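The structure is given below, and queries will be raised subsequently.
The complex appears here minus one protein chain, its other protein chains still in place.
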Amino acid sequence: MQIWSPLYRPSIWSFRTSIGNREVGMDMWQVTTLAARIQESLLNQDFVRAGIFLGGGLAATVAAVSLLGLVLVYAERKVAAHFQCRLGPMRVGWHGVLQPIADGIKLFLKEDIIPTEADRLLFVLAPFFCILGMFLAILVLPVSPEIQIIDLDMGVIFLAAVSGFGVFGVLLGGWSSNNKWSMLGAMRAAAQIVSYEVSLTLALLVVVMFSGSLKMSEIIQSQAAGWWIWRAHGVGLVAFLVYVIASVAELNRAPFDLSEGESELTGGFHTEYSGLRFGLFFLAEFINMVLASAFAATFFLGGWMPFHLGDWQAFNAVMDRIPPLLWFVGKTSFMVFLFMWFRWTFPRLRVDQLMALEWKFLLPVSLVNLLVGAAVVLSGFYFFS
Amino acid sequence: MSLEIRTLSEIMNPPQTADSPLSTQEYFVNMGPQHPATHGVLRLVLKMDGETIREVIPVLGYIHRSIEKMAEYLHGRQIVHLTDRMDYLSALANNWAVSRAVETAMGVQTNPRIETIRTLICELQRVQSHQLWWGVLGLDLGALTSFFYGFRDREEITDILEETTGARLTMNYIQPGGLMFDLHPNFVPRVKAFIKYFRPKLDEYETLLSENVILQERLRNVGVLSAEDAIGYGATGPVLRASGIPLDLRKQQPYGVYDQVEFSVPVGTVGDCWDRYWIRIEEMRQSLGIIEQLIDNIPDGKFMEMKPAAKLKLPAGSFYLQIETARGSLGVFLQGTGEDIPHRCHFRSPNFNNLWSVTKTAVGGKIADLVAIVSTLDLVIPDVDR
Amino acid sequence: MTDAELFAKLQEVDARVVQLPNCRPLAVEVPVGFLLAFMGKLKSRPDLRFIQLLDHLAMDWPEKNEFELVYQLYSIEHDLLLAVHTRISRESPYALTMSRLWPIAQYQEREVFDLFGILYEGHPDLRRLFLEDDWVGFPLRKDYKDYFMLEMPE
Partner (left out) sequence: MTGQSSYVLTSMDRIMNWARANSLWPLAFGTSCCAIEMMMSSMASRHDLSRFGAEVVRPTPRQADLLILAGTIVKRMAKPLRVLYEQMPEPRYVIATGACTISGGPFTYNSYTTVRGADEIIPVDVFVPGCPPRPEALIYGIMTLQKMIKTGEAYGQPYQRRRPITAALPPGMTQAQLQKEIAEFLEAHATIDVDKAAHNNRWEKERY
């Protein structure tokens, strides 16, 4: 069934794909990426168009990240406040919407302190490593069929490679500050992120196995008949839970915020950072949260793909009415809210409990899950396949 | 017998030798005086090996306000306002302790109304203190929301007490010989409404924190203080009771009208942080029970037995009286010489004595364990330093 | 147990104890030389068992030229309170540490050392407690003079 909407272009051709030896027919969304457009322009010798795409894409990304940071700071404070029977920012603008802008300007104008004993170069570089890791992960993020920067063939591997990049910033920041609390925080962060990377990747591997591809767009398209979180007899659900826990740990957010641990380490790795540099850490943390949510949505909740139920054509048609961007934003917001909910509810784990959770619980669970997932894939027994 | 006076810097900077272990492994970290987990300006010097604590050296005195020296210049009645500022979370119990000491020294008898009111408001403040402790425990362990819930309910009691005593925190309400003012007419209905409001909230507390697996993991078998050590380190109050000693001055040496009410004393078995946690939660329930029993039976009578302006001549002799505050037994020592100012006034602070078990229980644990231990000891640093 | 019964028991422990008048709880005075042995017996005797040292403090009597040390003891088993007083000279303020009997004594004695300058022999870690290590003088002595202290204007 073809539906035409000005917001997106359903494909004009249908294709047949095979999942688990079963023929599944469906309409395919036409995926366009920024990189593809630039490439196309370059092939057509249209350098102006390529430049516009390049510059526009860069500007749009930076603007989107900044805006997202502001919105998230506001959202976090409001969500926290309402969890805690308060109102949150109210005085700056309507219901305090300008609060993050005031915070941003203030942080920008704050005195920039570099401690005398600190390693100046690394101290200055550290926040940018965090930011860099964040931007690299944005590269492969499929926001909607038409909004993606580059659709790498090995997108998942790329993502796994760069998601550990932020830890360099944390480690360098903690080490170069020449403060024992920072050092402790950095060491905790390194141990934590290295450990949880394992389960995170294993959880992603399950999805890769199901969809038979490392490409983001194909992973999403493989969920056209149903999201992986519920389509694979609990395997997807377990993988999703492992992914959520591991990504909260990767994000250094409560209940895994040991590397910051305000009541233990007085701020941890960013104890000595002030002003703009601290703001960058802050921004990286928030954007990373969005990215983790977005990738959770992509891998387990179908990304920008609408909610489809097998061959229920009428139902699917109604769902298709909702534009993919909205689906993506909705799923991501739900995940972000989930992360905030965790943060304001759970106490913090202890450092040895953190390690025990990963190596004694999550890792075995994800390994077994991977095996069961392999069995499911081999038998080809899915819901709504 | 040897006698050697040391300094802190000598401990922190030992002479370096070739095979000194400090040069390779261990290092010192200052926790405090400004640290969110030390509830004020307690400074803990930690000798660390990686994340593991090898030694804890509490360093006090960052809020030593010389209250004992000041008390040597003040009348018995004037000392009361200083005690508000020692353990400000159980200010009324502190007032009562000094008042009891002065009354005992001077042989003043108080009527049942005064004693009932004193018991009532002290129990209210015990609930209030434990509410704050519960909130701050959550904050220390990283669950911020409990902090707000605790403070939200604390405000209710603050309002009730403010109506009667005229102050939110430093009440200065219980005086030698009686009370500053009579009860506000709103007191009884508002306390009843509060009990009705707070009982469900207490169950909510349990849902939010007590039933949380992470919290239980953080608290169970952490900072185990054996009964022998607890007695040896002079611990009192919930800390001692968590170690399995059912010592509560309200039962043991009843004062006020505690002998006329029924309540039970929760006692722990292991002596870990978890025992200290649920003992305080249970004490809140017991205190609510005491208040319920007393609130309808406040006898009539005067609220002050002595003339307000009377100079209090303390007879020669030493007097030591104890009160069970929210944190343990607060002792007041008064040495009279027949003058109106005491020759020596000393406070046996429960926090000071509870603090030192840290040096034993935190060793071998992680920093996070130390935070949990300090939090469940429920220290008020101005009371430690005085 | 009444005060008289307790005092009779204490006299069984050591005949040199003297009851101090007009004190609550029961206060006895022991010569400083016998103090440690006396305390040891108080702690270990099954009918006394003063296993908790509640408090330790000192008093300054400049006109008598002596310090008075007070130990507040509590027996959890028998629910008894007892104050043990002893006197030492102001010129040579030496006393024996009780930290082997009660670990908390270590810290209470450090407080007394800090504020009164009483030197406890055998103390494992005699340091200032509340004041800085370079503080001059012992502030709770009656003759303590400090330019920083403001007197209350009449």
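Each chain gets a letter, A, B and C, in the order it is written, and its residues are counted from 1.
As a working rule, a residue touches a chain if its C-beta (ideal position, glycine included) is under 8 Å from a C-beta of that chain, and two chains touch if they have at least 3 such contacts.
If you're wondering where the values come from, they're calculated on a predicted model, not measured in any experiment.
Engineer: For the chain omitted from this view, which of the shown chains does it touch?
Structural biologist: It touches the following shown chains in the full complex: A, B, C.
Engineer: Which of these, A:A81, A:V198 or A:L338, touches the one chain of the complex that we don't see?
Structural biologist: A:A81
Engineer: Of A:V92, A:V198 or A:L237, which residue touches the hidden chain?
Structural biologist: Here the residue in touch with the unshown chain is A:V92.
Engineer: Consider the whole complex, including the chain that is not shown, and state which of B:L132, B:V261, B:L312 or B:L330 touches that chain.
Structural biologist: B:L132
Engineer: Please output the residues of chain C touching the missing chain, sorted low to high.
Structural biologist: 130-132, 139, 144, 146-153
Engineer: By the contact criterion defined above, which parts of chain A meet the unshown chain? Give residue numbers in ascending order.
Structural biologist: 77, 81, 84-92, 96, 98-99, 101-107, 109-113, 262-263, 266-267, 270-275, 278
Engineer: Give me the chain B residues in contact with the hidden chain, please.
Structural biologist: These residues of chain B touch the chain that is not shown: 33-36, 40-41, 61-67, 69-70, 72-73, 81-82, 84-85, 88-89, 132, 147-148, 151-152, 154-155, 158, 168-170, 381-382.
In the analysis below, only the chains that are shown with their structure count from here on.
Engineer: Looking only at which chains touch which, which shape fits best: line, ring, star, complete or other?
Structural biologist: Topology of touching chains reads as a line.
Engineer: Going by the average position of its CA atoms, which chain sits the greatest distance from chain B?
Structural biologist: Relative to chain B, the chain with the farthest C-alpha centre is A.
Engineer: How big is the gap, in whole Å, between where the Cα atoms of chain B centre and where those of chain C centre?
Structural biologist: Roughly 23 Å separates the two chain centres.
Engineer: Could you give the separation in Å between the centres of chain A and chain C, each centre being the mean of its C-alpha atoms?
Structural biologist: Centre separation, chain A to chain C: 65 Å.
Engineer: Approximately how many whole Å separate the CA-defined centres of chain A and chain B?
Structural biologist: 46
Engineer: At least two other chains touched by the same residue of chain A: list those residues.
Structural biologist: In chain A, nothing touches at least two other chains.
Engineer: Could you please specify the touching residues of chain A with respect to chain B in the complex?
Structural biologist: Against chain B, chain A makes touches at 80, 83-86, 180-181, 184, 188, 254-255, 257-258, 261-266, 344-353.
Engineer: So in the complex, which bits of chain B are touching chain A?
Structural biologist: Listed in rising order, the residues of chain B that touch chain A are 27, 29, 35-37, 51, 138-145, 147-149, 152, 208-209, 212, 214-215, 217-218, 366-369, 371.
Engineer: Please give the residue numbers of chain B that touch chain C in the complex, ascending.
Structural biologist: Going through chain B, the ones touching chain C are 1-9, 60-61, 64, 66, 68-69, 73, 104-105, 229, 231-234, 245, 247, 252-253, 315-322, 329, 331, 333, 335, 343-344, 346, 348, 352-353, 356, 385.
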